[in-house]
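Below you'll find the structure, written out as structure tokens, and then a few comments.
One protein chain omitted, others in place.
What follows is chain A.
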Amino acid sequence: MEDIKDKSIHHTAIKICEDFKTSPSYQALFQDIQKLVSTPSVKYEDFKDSLLKAMKDNGLDASLRNNVYHWMKTKKKEIGSPHDTFFRKAQIHWDKRIHKSLNSMCTELGINLAKIRTVSEREELAGKWGELSNYEVDIHKYRPVYAPKDFFEVLLNLKGPTTRNKGSPKWEFAQMPLKVKNLADLRCLYLELSRGEQILGVNSSLFSSRQYSALEAERMILGDKVLIKNYAPMAQEFLKKGCPNSLRAKIWTLILGAEVKPYHYGYFESLKDSVLQYDLMIDKLIIKDINLTASNDDQYFVFEDVLYQVLLCFSRDGEILKDLSTQPGFMQVVIKGKQSNTENNIIFPPSGVIPFHGFTMYAAPFCYLYDDPVQLYFVFRTFYIRYFHRLHRVCGNPQGVVSLCLQYEKMLQCFEPGLWHHFRKCQIHPVRVVIKWIMRAFSGHLPPEQLLNLWDLILAYDSLEIIPLLAVDILVFRKDNLLKVNTLQNIEAVLADLSSISVIPLLQMSLLKE
């Protein structure tokens, strides 16, 4: 047994070394190590030990460990389920529908999917790059390709891969043969919350201000130490008990491995160049979505201009397509006026991600944490690749939106059957009520400070399962008012204002062992 384990660790180590040789972040680290080797602190006679010691002293030891840690996070094999082909087929089918819709929108509006910008267009865009909210472009005829409720219909119509028994109602997610965690399992996962430990959240009336200040000060001191150590897994552990606002940006960057080095700025510039060079129809959809969401939101409107830059560049980033584990289907289009060949066929969009109504809100909360658009970009990109992309793709992964909806359904049915039956009597699908929250990870629904606490938990426990739990908790909390109304509109009105929700105390209430 030990032997097999050793062999597999050995193979993993070899794989890591091979992958590292091509990754730019490792190459930068390797150069630093080379510089270190040429210093007197590394001796030829005692190469291995003196090198290891020198690396520890210089923090390169932590960097190397972080590189391995991030590799593990991104490259670990997707947990396969026996029904993967079924979900894959459904996603491909949905992708085809989206592509068809894009094509017909283009025909309708008389535009091309992709063309090269004229010199004057390029100059105008470049000139306005710092204030794209003033970039004149007529978008009123454009509509988002799909919205959460459309995606919800797709999920609803997934005919289960196993035969359904005639008695069960057509629209329960329970037909999905996916294994999801129940409350007992969640209590095991979210150990710090279920043990009733003191978590630093937003100061609510639960603490006196003196208690809160003391807790915050404690977390600040510990957090500073963690940042000095610069070791990602330690930062992740730290985050489980809440993070002071002033440390969050650095802690997130460390855990995600998204620190920007000089080559990142060059990469971002190349993305910007791609935006300036090619006029992709998707740009209008991106601009439209920002206009519909962040520009009108009194929590995010000040960050409009940065969001344009980040989201436009995001669409041009081919590395996203490479790194996405859900392998989105992508379109290949020919640039207008050019002949079809390898040079003129581009993947549309290069990132493989077609935004839906509200996509902007994945990026908006990061604006509170990062002033530098490039740093913001890479943190957002990593978060998206690691977590958010699963919220709008059909897959069988336990972190995917299908599983999260199933988890929500099961918990609601189990712990608040009164509400469950009430929704069914009113002919309202319980998931419909919360699909926007789930797909957006509550962004734009919770106020920024509370939202950041929630996303702390996503990152700390490396799981999106906190989202359906919070959804159930909020419904239970507002149960009395929900029982009084019986149309979807009125239900949404009861749930529209989440400004009084305290995320951490609410979650703790449901996770504390009785």
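Heads up, the rule we're going with is that a contact is a pair of C-beta atoms (placed from the backbone, for glycine too) under 8 Å apart; a residue touches a chain by one contact, two chains touch by 3 or more; residues count from 1.
Rule of thumb we're sticking to: contacts and distances are computed from a predicted model.
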Leaving aside the chains you can see, what is the UniProt protein name of the one that's missing? Options: "Polyglutamylase complex subunit TTLL1", "Dynein, cytoplasmic 1, intermediate chain 1", "18S rRNA (guanine-N(7))-methyltransferase" or "Exosome complex component RRP4". "Polyglutamylase complex subunit TTLL1"
Selected from A:Phe20, A:Tyr135, A:Tyr212 or A:Phe301 as touching the chain missing from the view: A:Phe301
Going by the contact rule already stated, which one of A:Glu269, A:Asp371 or A:Glu492 would touch the omitted chain in the full complex? A:Asp371
Which of A:Ala62, A:Leu215 or A:Ala249 sits in contact with the chain that's absent? A:Ala249
Counting contacts across the full complex, list the positions on chain A that touch the omitted chain. 130-131, 133-134, 220, 244-246, 248-249, 295-299, 301-306, 368-371, 447-449, 452
